[in-house]
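In this view, the complex is presented without one of its protein chains, the others remaining in place.
And then chain A:
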């Protein structure tokens, strides 16, 4: 289960599907979470109202983002935090490195942050001689395996406990073949405890930033963010600018939606609020754009900035469940990733808007009502407009459109096609050129089309 190298989703997905037992196991594991989420959503009569409110708050914030960011900066500074601005990933990484250099930090503990993944912070710091340890258990497992996370909330959901046992045996010298979850968790705990104790700086992501208080909120289930920033003196919090909400009064809406949507829990185990640095310490908040303001200016894709990274769209996506997060070859996989990645780099991620049946489940599960599947459809046209669709895909569409504009030609070609489908030997229909027929039978061709039958009937019924 190594990270895939191809950017082409069908190629990666096909590879994933070769192990059908594993594909089914992956599907069931995520469906289990989706069912838990359904029970939680259905237990709140006000669920749809919460979604509507959250969506409107986010839309409002995005429409006045510059104002709210300034308000946040002012209030965060008043509480003693240092606020940095980064226009892209490189600038973000440089700022982090400067802070670390200033404190001569060599060992870092980091709690889960998709933004630092997006900026490729770990490899950057490692190149600069700094040890970074991911402290979220799932993140640590994939880090030891030198893989990216395959899911934004459950980074190691693609791994079975046997895989974790092998990984821990190799890197943490646990007993070979011992797959007992308690044993494995305890081993990870002992290993991470040492790392926590030695750390010079703690890095966290941010789930919500509150403009009116200048505070930030970090949600974890393992408490690793809290420990990671409580032992060292310096806390660096990295956040995309879209994480802002206007007021602490709005927070309850999002906290109720986040964990229910993500894992089917009523609330994350730890929702920690940081307002300014601890006594004698430093709190650095880095506000990162990295393409977000471009989205803000786009009528078609602005909604995707509402995303609170709960991962519900991944859990519900029937394609994600059966192709695995790594098949997307992107930091954020699944439906939301299939929007964000091609918008940043259409050439590499051109297959992602097509890794979708447009079933719409993601749009209905989304706690902030992002019209995900509609954006994916629009994005397909964008991929074509950027000349990223191969001629093998555009030419057949051009030809069929031309035929469909000529009803008589279409009807004639239909008869010819059906004749061949009825009369050609099997090997000429079922071969490598016909992906439909690899696992499926073709429909049986009837003798007449509907329009022929209709014309005959009309003739018969016509009064003499």
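What we mean here is this: contacts are C-beta pairs under 8 Å (C-beta built on N, C-alpha and C of every residue); 3 or more make two chains touch, one makes a residue touch a chain; residues count from 1.
Keep this in mind: contacts and distances are computed from a predicted model.
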Protein name, per the UniProt record, of whichever chain is missing from view ("Alanine racemase N-terminal domain-containing protein", "(Fe-S)-binding protein", "Phosphate transport system permease protein PstA" or "NADH-quinone oxidoreductase subunit NuoB"): "(Fe-S)-binding protein"
Of A:104, A:182, A:279 or A:441, the residue in touch with the unshown chain: A:441
Per the touch definition above, residue among A:33, A:69, A:237 or A:355 touching the missing chain: A:355
Missing-chain contacts mapped onto chain A: 9-10, 13-14, 17, 20, 23-24, 27, 31, 38, 41-42, 44-45, 47-48, 316, 318-319, 322-323, 353-361, 363-365, 377-378, 380-384, 389, 393-394, 397-398, 400-401, 403-405, 407, 410, 414, 417-418, 435-436, 438-443, 445-446, 448-455
